[in-house]
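With one protein chain held back, the other chains of the complex are shown just where they sit.
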Amino acid sequence: MACMNEEGQWIVLMGLLVAVGLFFLALIINQSALVGQTTAEGVLEFPKNDIRDLREAIFDYVDKYGNVDAAGNPSAKAVRDDIIAISLDRKNAVVDFKVKDRIYISGQWAYPVEIHYNNGVTEYDETVYRY
Amino acid sequence: MVALIAVASMVPGLLAGLQSSGIDYDAVAYRTGVILVEDPGWPVDPPWETYDENHKDEIERIGLAVSRDAPNILLSTKIEKFFNTSFFDPEDYRSKAIFGDIPYSYNITLRSLDAEGTYNYATGDDTPPGYGYIRRVVKIKEPSVAVIDGSFKDQYTTDTEDTSTSRNFTVRFDFNRLITQSIDPAYRIDPRAEPVNITITDFGEFLNGTASYATLESVTFRRGSSSIPFPYDESDTDYYTLRIDNNPVLYSPEPGVGVSSSISLVLKPPATSLFNLGPTSILDVEFKFEDEPPATNITGIHYYDYNPTNVTRPDLKPAVLEVAIW
Partner (left out) sequence: MVNDSGQLYTMEGIAAGLVMLLTAYLILSTTSIYTQGDTHIPDMQLEQLGSDVLAMMDTPDREGGKNQLVEFINENNGGGFKDKFLEYCNAKTSGDLDTLHMSASVTYRKEDRIEEHQLVGPDETWTGRESAVRVTRWVQLDQHQQLSPRQPYGQRAQAVLVEVLLWRA
């Protein structure tokens, strides 16, 4: 054929690229309007009451058994295993806690307690002093 | 061309403001409920409910909980201050409890579930047909009382050989015993955060045989051995109240009046903060009786501590709190 008309081919190409780019961008932004989490879902998802309740249960354990070695005291071990097993089975949460030796803080004796909680969505670790 | 059409149909997604079918009032109500029920407010020390009109701007958040570690346990003094509509106006509620850019209308109510209905408060406008709503169940902690009645007669009477004309009776607040972390904040006595009440009843039992009254010369406050100046008088009811013999009149710290049946002193947190007390302080409240010849033989030290015979702590009262926002 006679020499092809090559003028304006750059413009056409760029035009095509811009069109494709716009298409892609608009698609993303349009779909993003329907994504998100409502406030109530966010509140339900965060296990506020579960974590508070677990802390109270662990504090009850510390008040009763202190930092007694669980291996040596079958009663303490049973309660500890209760908490861990039932948490896993019914609350779908991996829970662990460790009570350390008593230390003297600002005039009172306290047990440092390390608490670990993980329900797959939220992970919570804390070291708290139980007087 | 096809791309242009497709893009053009998606332009509304770019330009339209994201419009939810309604403002999420329930979320604001939930947040306000959490601030009221689980947060002690800010500032905590000295507590926000002790602030007067001049310092109202320093209050950042009004929460009703006793402490951070005791959610759902509310303190009665915070409740009474919160529902005091002559102190807080609607703008205060919006900026210190509800928050948010839009001026929400609100209705906050609290009712205790005991038979007497001791607490029945409301603030805000009447609710329209649709509103955001949350309901919380709480327990209310009330201040403690030290009641010194006739059963203490033998313990607090001196022998009659004492020839001086003045008699001193002391109530001691040993903060080493009171401020202890091993007692749950829901049951703890903290004179810096809540009022303390000293009530001496059956005073007739403490009088000498022939006397019909004993003159209460003064009520003084001591820290250790040094006396603390107390600049308030009977008009400063935010700081303390002193009542004698069930009279409706309030007295100054130096009443010089005869007592025949009872004395009631309520010391409130703003006054206690004046004394600069810490977790190891000891505060003595001294009642001095002066008569010629002495009309009473009362003496001794009464400890304001956790012993149930010394101090009565009222039971926690269950209550329900509702927040409506629209």
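Worth pointing out:
The first chain written gets the first letter, and so on, giving A and B; residue counts start at 1 in each chain.
Quick note on the criterion: a residue touches a chain if its C-beta (ideal position, glycine included) is under 8 Å from a C-beta of that chain, and two chains touch if they have at least 3 such contacts.
The structure displayed is predicted, hence computed values, not measured ones.
Within the complete assembly, A:83 is the residue of A:22, A:70 or A:83 that touches the hidden chain. When the full complex is taken into account, the listed residue touching the unshown chain is B:110, out of B:59, B:79 or B:110. By the touch definition given at the top, subunit B reaches the unshown chain through residues 1, 4-5, 8-9, 11-13, 15-16, 18-22, 24, 26, 30, 33, 71-73, 109-111, 113, 120, 122, 133-139, 183-184, 186-187, 306, 313, 315-318, 320-322. Touching residues on subunit A toward the chain that is not drawn are 33-34, 36, 38-41, 43-44, 49-50, 52-54, 56-57, 60-61, 64, 75, 78-79, 81-83, 85-86, 89-91.
Here is the rule we go by: only the chains that are shown with their structure count from here on.
Distance from the subunit A centre to the subunit B centre is 38 Å, each centre being the mean of its Cα atoms. Of all residues in subunit A, those touching subunit B in their complex are 19-20, 22-23, 26-27, 29-31, 33, 38-40, 43, 52, 106-108, 110, 131. Across the complex, subunit B meets subunit A through its residues 3-4, 6-7, 10-14, 16, 18, 24, 26-27, 30, 71, 176, 180-182, 279-280.
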